[in-house]
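Okay, here's the structure, questions in a sec.
A single protein chain has been omitted from the complex, and every remaining protein chain is retained in its original position.
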Amino acid sequence: MAEATHHRPHPTTKDYWKIAVVLAVITAAEVWVTYIPALSSVVAPLLLTMGAAKFVIVVGWYMHLRYEERLMKNLFLIGLIATPILFGAVLFTFGVLIGD
Amino acid sequence: MTRRLRLLVLLVLLVGVSLLVSCSGPDRAELHQVVDISMPQNSLEPAGPEARRIDGLWQLVFWIAVGVFVLVQGALLFAMFRFRERKGERRSIKQLHGNTKLEIGWTLVPAMILAVIAVPTVSAIFEMRSPPGDEENVLHIEVTGHQWWWEFHYPEYGFTTAGEMHIPAGRPVWLTMTSADVIHSFWVPPLNGKRDVVPGRTSHLRIEADEPGVYLGQCAEFCGLAHADMRQRVFAHTAADFEAWAAAQARPADLPTEGPALAGWETFKIVCASCHAIDGTEAVAELAPNLTHFASRTSFGGASISNTREHLRQWLRNPSSLKPMTPELNDVSSGRILGMPSFGLTEQQLDELVAFLEGLE
Amino acid sequence: MSATTHEARGLWAWVTTTDHKKIGILYGGSAIVFFIVGGVEALIIRLQLAVPEGAVVSADAYNQLFTMHATTMVFLVLMPAAAAFTNYFLPLLIGARDVAFPRLNALSYWIFFFGGLFLTMSFFLGGAPDGGWTGYAPLAQQVTETVRMDYWSLGLQILGVASVMASINFITTVFVMRAPGMTLMQMPVFAWMAFVVAFLLLFSLPIVAVGLFQVYLDRNLGTLFFDAFGGGDPILWQHLFWLFGHPEVYVLILPAMGIVSEVLPTFSRKPLFGRAFVIFSGIAIGFMGFGVWAHHMFTAGLGPVAEATFAITTMFIAVPTGVKIFNWLGTIWGGSIRFATPMLFSLGFIAMFVIGGLSGVTHSIVPADTQQHDTYYVVAHFHYVLFGGAVLGLFAGLYYWWPKITGRLLDERIGKWNFWMMFVGFNMTFGPMHFLGLNGMPRRTYTYPRGLGFEFWNLIATVGAFLIALSVAIFLWNAIRTRTKGEIAGADPWDGRTLEWATSSPTPVYNFAEIPHIETEDAWWHAKYTEDDEGHAVARPIQPDPDLAPTTDIHLPSPSYYPALAAFGMFLIILGLVYLPLGLVLSGAGVGVTLWGLFGWSLEPLTKESPDAGHPSPEETTEESDGSEESGDEGAEDGEGDEGDAQTDGEAGNEAGDDGDEQTDEDAEDAEDDKGDEGDKQTDEGAESAGDEDEDEDDGGES
Partner (left out) sequence: MSTDAAVAEHHDGHPDPVRTRKVAMWVFLGSECLFFGTLISTFLLFRTRTGDGPTAVEIFDIPFTSASSFILLMSSLTMVLAHHSAERSDWRRSRIWLVATALLGTVFLAGQVFEFTEFVHNGLTITTSPFGTAFFVLTSFHGLHVAIGVIMLLGTAGISYAGRIRPNEGMNVEAVGLYWHFVDIVWIVIFTVVYLMQV
């Protein structure tokens, strides 16, 4: 019955392994950049992007969110989007964001 | 049943009121001794520039709110009367589902009203929070909130007092505030709004009184058992009187040389000196109010008790009988002081201590 | 355990019920009991403050009283009262036979029940919480010799768990259980407001949950979250509390607004004016409610930028709220107003809530608020919105829906006494507090000295409080005498508009003999009336019969004592956590009991011996993972069983429908199906309009 809601074909076992490899590579890259002094200036944005990438891959493919109807996407995304906005504001009042 | 109800109401009122009046306690503060106005803590009778500015904003918002109130309640009452269903009558009603123009209207109009209020609000926020410029000759006072009393330190004069703050009228005062334990809030309504006093942080407040006089306030952030008794009295003087007062306070205490007062001083050194300081003597502890010129104060116990001999004796005999405190929970190591213990002093020791304290002009 | 549904009798039937109606009544009953508890606390407060230097209670007792008064009224009266109406009427209003997860629903109630018991118990176990309902740090961490604030943090924690479970349940119910054809926008407004409230709780409770854990850890394990002298930050607590606290106040008012939006049209014989705008303003309030929390911290020193920002966001919440008020006026305008008791309470709600709202707007003027903050002016504000708003609204709901719940009408004459007594007493009590606050009387003070000019208004307020008490007593009397003397209501006593009136009173266990098919909002009204060409209401020649009996047997979830058992286990857990380290033994036992309950639950079929071969009952397999206490997960887990059950119901309904139907009706059905489709396009737009931009981001992530 679940299939009824799916428009794109589910990934195959092989796909899942491929995705795992991608995740592993990104993780390795994450660790790697922290050891490169040359990158120290841009390390934060780099890490954030790579972390976000892993996040999206797991949610989208392993959790099949990209195959779900919008309803479920948004139920999750409301919480996901709200969190950084609210706590961005909180940390701002503590001067943490400006601080560094 | 109507009559029965009326009776019930009456009964409840009678019982209640009589019960209450019977259990009203003695007057500890005796405010009539220091102020003659009917509402010495009123935010609607500003006595200084800051409070007056706030009052101006309040007036604006208040009257706008009154306008909205009259319109809405008026419409409500009119509709209730005009469209009421009379007995037996059964009109068939036109099924109105809505009107987009109206919706847009009553979305925009309130929004515009609020925009009007927002402008002076925002400017006031920024201006009232700005520190004093160098050209202003402000008086600096360092305020520390304690459970449950206020400590005032005058850096320019180098003395410390408690509960009662003296300021020169017509001259801005810049308070630098922090807390020794939990969050308190410094508030003297006729002079300015309140400002929280947070442990580990310093906050600032500017107050100024136009005229000499007495202005009352009290701690406005719930800080535990005796929050209600953490009061403050602000005495505004002419410049000359203020300087005279400050000079007097800056003097070290003149200790008694003979008589019961001297005996009292001996007891003080043994019993009281572990918490209280008296400038110019070996009593230097700062856990409790500085008593150097205790007798010059109109009140004690967090400015909640008028400074009379009877009160003083009762206080020294059993402090918690005049002001709720939990000294049994004091923990000097962690700096948690929740009240003055009862030391079980003899009547003679009490007399001597009272004599000593009354000597601290 | 009895094999068939509804065999259990008496108390046991209540303990084991999974029927959303019975659970609703349980919530309601608890709320009324706690209202008396919190009210008596309030009366003692008023006695103490009636005269200066009052000596009715000690300062220590007073601090416990106002803390517990607020905690009780907010978490044990208003929230369960709203939960009561939501539980009982949400399924009825959307034409469903139950909520999505009946046993999770029972678990929510029992956790709430034990949470309330836990908090109230504290009075007899070394003193009740005394740090104010806001539990500000570091005061709440200062005295660890007493367990008072441990009761507070753990009590609120478990109540929060109950509310999150209930929210997940209600949200899922709205999304999947609506009667065929009913689009989200066709849902009755009360259902809509309950829906918004569920989201507010869902997203605000986890924040304070973390805060409460931090309070508990600071007090018991010496962590440093709020310890200023250890490097922590007491202001952090204020953010975490109010990030929850402000959405919470809209959690308290929106259900009342929903009730009023149902009552006004019925008693004006007119549809709700600007229905869509009332709904969307509710959603807007929900969203904006998350952007104003710091207006409770205007004296804490956030810095001018933050203060200005929050001042503005706060003010503008007045706009969507105003939209609601004006549309309510538009609803009664041109109607034919019957001043029945529910209507009186609703009109009283509007009048009083506007006052409270306007004082709220004066709070948003930061400099003015530095005078008002923590004074009786604030106390006046929030009692006008909480009592004048929420409580009056809930009383409107009580009088309106009582006949549907009990089958008998509450007495109208006594009802009017109840209203006027409460209305006058309320204004006598809280009106004067505006003056007291502006004249300089701070809140949370156990007494005040003579000579500050507070004497007169305080005495008036105390007298008013006793009038309110009297009015509450009158209500209780009305409720009791109605059980025997009350006039038999019949299915539709008020000439109602929504589906709950389309079935007999009291509601039969199966709710509806046939699951209705929905084409419009106010479906029941449209079954009774049509509009002529000028739009005047005209009664249909053939009136529908709400008292039909079901033509097929309907399978409902069986009773189960496992939810109550699991909840009791959780009660033991937190009770043990209060008394570290020895209490851990008790907590351990609690974990055992909880697991026992959840495991038994997971192996117990939801509907016993469902004869419906077409639907192999899958329950046994559904809840293996209940070793956890993950509410959401349980939700997911036992959903299957319930749904399997819902299916049988649905079909029973449909078959019955089709059998009896004529040719024409079948066409009608097709028509409905189409409606259903576009209905659902709307559905998703409706629900997701908020999240569209999120949508894009997500795609971005994919590509």
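As written, the chains take the letters A, B and C, and residue 1 is the first residue of each chain.
Here is the rule we go by: contacts are C-beta pairs under 8 Å (C-beta built on N, C-alpha and C of every residue); 3 or more make two chains touch, one makes a residue touch a chain.
Every value quoted in this text rests on a predicted model; they were computed, and no experiment measured them.
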item	value
Chains still shown that are in contact with the chain withheld from the display	A, C
Candidates C:Ala106, C:Ala162, C:Leu202 or C:Ala527 - the one touching the absent chain	C:Leu202
Residue among C:Leu119, C:Ile168 or C:Ala513 touching the omitted chain	C:Ile168
Chain not shown, touching residues in chain A	1-2, 4-5, 7, 10, 13, 16-17, 19-20, 23-24, 27, 30-31, 34, 43-44, 47-48, 50-51, 54-55, 58-59, 61-63, 68-72, 75-80, 82-84, 86-87, 90-91, 94, 96, 100
Missing-partner contacts on chain C, residue numbers	100-101, 164, 167-169, 171-172, 175-177, 180-181, 202-207, 209-211, 213-214, 217, 221-225, 230-233, 236, 240, 515, 517, 616, 618, 620-622, 624-633, 635-637, 639-640, 642-644, 646-647, 649-651, 653-654, 673, 676-677, 679-681, 683-684
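The working rule: only the chains that are shown with their structure count from here on.
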item	value
Chain pair with the higher count of C-beta pairs in contact (A-C, B-C)	B-C
Intercentroid distance (Cα basis), chain B paired with chain A, Å	52
Set of chain A residues in contact with two or more other chains	none
Residue ranges of chain C in contact with chain A within the complex	171, 175, 199, 202-203, 207, 233, 235-236, 239, 243, 290, 294, 302-303, 306, 684, 687-688, 690-691, 694-695, 697-698, 701-702
Sites on chain A touched by chain C in the complex	52, 56, 60, 65-66, 69-71, 73-75, 77-82, 86, 89-90, 92-94
Residues of chain C touching chain B in the complex	47, 50-56, 58-60, 63, 131-132, 136-139, 142-143, 145, 228-229, 233-235, 268-271, 273-277, 299-301, 303-304, 307-308, 311-312, 315-316, 318-319, 322-323, 325-327, 329-330, 332-339, 347, 350-351, 354-355, 358-359, 361-362, 364-375, 414, 417, 421, 438-453, 459, 462-463, 466-467, 469-470, 474, 531, 534-538
